[in-house]
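Excluded from the complex is one protein chain; the other protein chains are retained at their positions.
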Amino acid sequence: MRHDGRRADELRPITIQRPFDSAAPGSVLISAGQTTVLCTASIEESVPPWKKGKEPISGWVTAEYSMLPGSTAPRKARRADGRSTEIQRLIGRSLRSVVDFEALGERTIVIDCDVLRADGGTRTLSITGGFVALCAAIATLPDPLVDRPILKGSIAAISVGVVDGKPVLDLDYHEDSTADVDLNVVMTGVGTYVEVQGTAEGQAFPRGVLEAQLDLAEGGIVALTELQRHELGGSFPGA
Amino acid sequence: MRHDGRRADELRPITIQRPFDSAAPGSVLISAGQTTVLCTASIEESVPPWKKGKEPISGWVTAEYSMLPGSTAPRKARRADGRSTEIQRLIGRSLRSVVDFEALGERTIVIDCDVLRADGGTRTLSITGGFVALCAAIATLPDPLVDRPILKGSIAAISVGVVDGKPVLDLDYHEDSTADVDLNVVMTGVGTYVEVQGTAEGQAFPRGVLEAQLDLAEGGIVALTELQRHELGGSFPGA
Amino acid sequence: MRHDGRRADELRPITIQRPFDSAAPGSVLISAGQTTVLCTASIEESVPPWKKGKEPISGWVTAEYSMLPGSTAPRKARRADGRSTEIQRLIGRSLRSVVDFEALGERTIVIDCDVLRADGGTRTLSITGGFVALCAAIATLPDPLVDRPILKGSIAAISVGVVDGKPVLDLDYHEDSTADVDLNVVMTGVGTYVEVQGTAEGQAFPRGVLEAQLDLAEGGIVALTELQRHELGGSFPGA
Amino acid sequence: MRHDGRRADELRPITIQRPFDSAAPGSVLISAGQTTVLCTASIEESVPPWKKGKEPISGWVTAEYSMLPGSTAPRKARRADGRSTEIQRLIGRSLRSVVDFEALGERTIVIDCDVLRADGGTRTLSITGGFVALCAAIATLPDPLVDRPILKGSIAAISVGVVDGKPVLDLDYHEDSTADVDLNVVMTGVGTYVEVQGTAEGQAFPRGVLEAQLDLAEGGIVALTELQRHELGGSFPGA
Amino acid sequence: MRHDGRRADELRPITIQRPFDSAAPGSVLISAGQTTVLCTASIEESVPPWKKGKEPISGWVTAEYSMLPGSTAPRKARRADGRSTEIQRLIGRSLRSVVDFEALGERTIVIDCDVLRADGGTRTLSITGGFVALCAAIATLPDPLVDRPILKGSIAAISVGVVDGKPVLDLDYHEDSTADVDLNVVMTGVGTYVEVQGTAEGQAFPRGVLEAQLDLAEGGIVALTELQRHELGGSFPGA
Partner (left out) sequence: MRHDGRRADELRPITIQRPFDSAAPGSVLISAGQTTVLCTASIEESVPPWKKGKEPISGWVTAEYSMLPGSTAPRKARRADGRSTEIQRLIGRSLRSVVDFEALGERTIVIDCDVLRADGGTRTLSITGGFVALCAAIATLPDPLVDRPILKGSIAAISVGVVDGKPVLDLDYHEDSTADVDLNVVMTGVGTYVEVQGTAEGQAFPRGVLEAQLDLAEGGIVALTELQRHELGGSFPGA
């Protein structure tokens, strides 16, 4: 039993509000327990300079991640740091992995993930919610010129870790701060890996512990994918 | 009749959600029509360097203002500009005007105003909502050591302008972008002025037009103060 | 009687040297009492990127404000801060309000206001002197292609405040630092308002006090406009 | 057979020059094929502010990573970017995982990894070489006050990937630029994991492919550890 | 004969206004032909961090150099660049060479050199005028605690160059822009060298040409020192 009564393989309760107060075509307020992220997807009718004029014509997806000052106590100062940069690079890479840039056409979708409340797992929740915002924005686009859908699949992410010597799923801040291992897994809806990022916090861990964590993560991703599919209905890729 | 059916002296519908997803002791999601601002009030048990060790011991209140990228279409890039700096200085000055710093004691309250959706009037709504967040945060503090309340009064703000030659209250973006005059008024709950900032956008305006706008603003402030009093109940100053 | 012997409605003695050591087509060294600002107006044969290629072809006016390190004691460090940014935005807006951008043609005039000595009222003196530099620079331009003068009118600015409970005109630093209200007024030569910026420093003020200050400011603007007209002679708009 | 004749499980030839031109107590020029990194370890008799005065007294290890402009063609501009920040955070975390900070005492060791020539695998070579520089610097320190060695173990890193559908060890730039998966593994000399960072470059990959890559990496780490042990002799932890 | 009628060994006419509008204890407006620099000397009762608490107690002198935007046509953008940094380092070094820091005591004098109009020779005129401002500021200080004067001597600077194949003294911008050699010389009032900075602009120059320029510079320094002595009267070192 975990400190909040969850089983080792149990996600925190997840809620999604969509659309949420925003001027962006895709906007999602997603919460997992006490962690809340506002994900908005904005569409710009241009591409980065290094893409301009390149054949075949194609688009781009990028992400920005930020924690609002009131998301933690004590208050977090408002400035980009190494951690934020690293996280937004992860979010961008993850979301790009399921986008067909030629089908997207010459436009950029920017996913902004602003953490309103941080209680662990903000980067993985940003990916899971960012994907929903991305789908919502894409649903507002005209049909692509090429004969392929813009989205090649779905994407979700979850954290696992080793707490008190036992692998557990979806750590909150309390667990995260004492975990021996911190592993973030980004997977597609069909169960293949997009990113695996594991870090020994205290002590290096053997192969067997890595495998046990990957098993837990796969179960979490199945549940999150189901939730995305339910939320998005006909906008879910391949629906 | 205005483009959205309002009378010249009519505010947009206002909603307040409190507390809203945040780790801060004061948190308010305030909307006026399509404009939405998340105001959080964080308490830090320290003061700026230039206050340290100065007698009598006293605290400080400061504000930060930012527009989330998805708050406008097209998306607003995430960076401090002159406009933001100017607005957060205004918010800070306005909120400080009703705080007794000695009663506050050696701590700093930071009011963060993050605009989720921008449809005109973000700076005045930030002040009106920021005051509610400030009160909520102060309500969590122990009694001051001095025999005075921390808050000396209430504060609210509203914009007025001249649209199609007629003074109107609480402009939305559509009105604001064609207004001849843009006037922001910050007043206390007892009807005195804290800030008056008027700018001729197109053509300089005569004294009479200034007076007519001030009249409209006073009416708006009365309504906003009533709303704050109702929302805060026993936490409203002097309640 | 004020601490320097002036009446409540009396300006400090003003001197103007023109042209002053500079390579710019407009250059003015303006002093009000102990406050001295060097205003230069430079002409660039280009416009900001967001104006380029836009029909109808038109120009732009912008301003920069800075305090030289030796302008105050103790010495002021040389770096842009929020206050400077706010002030230069005010100066730019004020000067733009009397310029016909189509008559100006595809060029930018930059007004640089560098404070050599600061004894209160630097922002308003920058506007009053900046207008003279602007006129001087415009006088060097060829006739506009359109059948309208470049300048639609004149502009001047003055501060008023409440010191020891009494409204007074044109505060010096000594008065400014103890004033209860600080109000800056920017007006045209025909007595209409371009900017009104009032701030309660100590205590919020009632409508009547605002009105009394506006009365004082109007008198000051009349005197400053007369001074500009005398200095500029045939270069004064409409002369 | 790979493009350079290596087997799938074969490292590039590795050379180490030690000490190398430097004023630092630890300095290593390490090459793997055409990739060369200069790793220096400097000792500072102080700790970061957040460590100062904290009991028990302890030290810190941090890393900086940079690519010299001439390390790539075309030349790489000299400035910190998100990628560099992310890499130096990884190097720092990895090296810290084998250091006993209390045994280190109140000092900071900075590992600087400057890439002289980049042909793939710069971040993992920085860790492998950085560990040698760290050991060399620690060998110059007096005995720790506590009855424990400063180093708890050894650390090395290697990249694996999927090229042309086949898992291969230690990718050079040619392979890396066409790889479907890029996986960096940081392990201790006793075969436990410190970091696992895998990214699907083209297409998400199944669990089986992840396992095959981890197998390859383990073999590479064994060889690198042997090389470190041989190079360091008595300075290798536990030697 | 030079383009402005001067002989090869003739300085431009120099004027000094002192004090000039400023709040600093030393302030000088110095002009050489069309080049004008405002030099102010401010006194701070503190020293840089690296001097604090060091025995024997001593002070510091530093300089900042900046060109006002209107000093050139076209207008010069307001930002620090490599050239400014290099020049202010030269000014600082030059002025420090005649100051006895122990006699100065625990204070810092900052010399700000702001170029109002640039027509060649701004860095040397900044040194010559900066020295006068420095003396003026030092004259306001109480007697030093040690039995030595604060100033060990005087300092002045001048440029020489090779124009149309002939060495000439004190180049204006017209000459400077076509000169083959640009040499700046900083010397004491007793004829010894503090700085020599010579640069071949077009073509490398032989030893004989260097010697001829040094001869010209020595004559210029004698004249400038006389001018400083006359201006400063009893405040000139050793007067």
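Of note:
Letters A, B, C, D and E mark the chains as written, and numbering starts fresh at 1 in each.
The rule we apply is simple: a contact is a pair of C-beta atoms (placed from the backbone, for glycine too) under 8 Å apart; a residue touches a chain by one contact, two chains touch by 3 or more.
Treat the numbers as computed from the prediction; the structure is a model and nothing was measured.
Hidden chain, full complex: it touches shown chains D, E. Listed residues E:86, E:164 or E:226: the one in touch with the omitted chain is E:86. Residue D:116 is the one among D:8, D:57 or D:116 that touches the chain not shown. Across D:4, D:44 or D:226, the residue that sits in touch with the chain not pictured is D:44. Looking at D:70, D:191, D:206 or D:233, the residue that reaches the missing chain in the full complex is D:70.
Where subunit D meets the missing chain, the touching residues are 20-25, 27, 29, 31, 36, 38, 40-42, 44, 64, 66, 68-75, 78, 110, 112, 114, 116-118. On the side of subunit E, the interface with the absent chain consists of residues 82-83, 85-86, 89, 93, 97, 153, 183, 187-188, 190-200, 203-207, 210, 214, 218, using the contact rule stated above.
The rule we apply is simple: only the chains that are shown with their structure count from here on.
In summary, the chains found to touch both subunit B and subunit D are A. Hopping across touching chains, the smallest step count from subunit A to subunit C is 2. For C-E, the equivalent interface among the listed pairs A-B, B-C or A-D is A-B, as over half of the contact pairs agree by residue number.
The greatest centre-to-centre gap from subunit D, using C-alpha centroids, is found for C. For the pair subunit B and subunit C, the distance between mean C-alpha positions equals 28 Å. The multi-chain contact residues of subunit C, meaning those touching 2 or more other chains, do not exist; every residue touches at most one other chain. If you check each pair of chains against the touch rule, the ones that pass are A-B, A-D, B-C, C-E.
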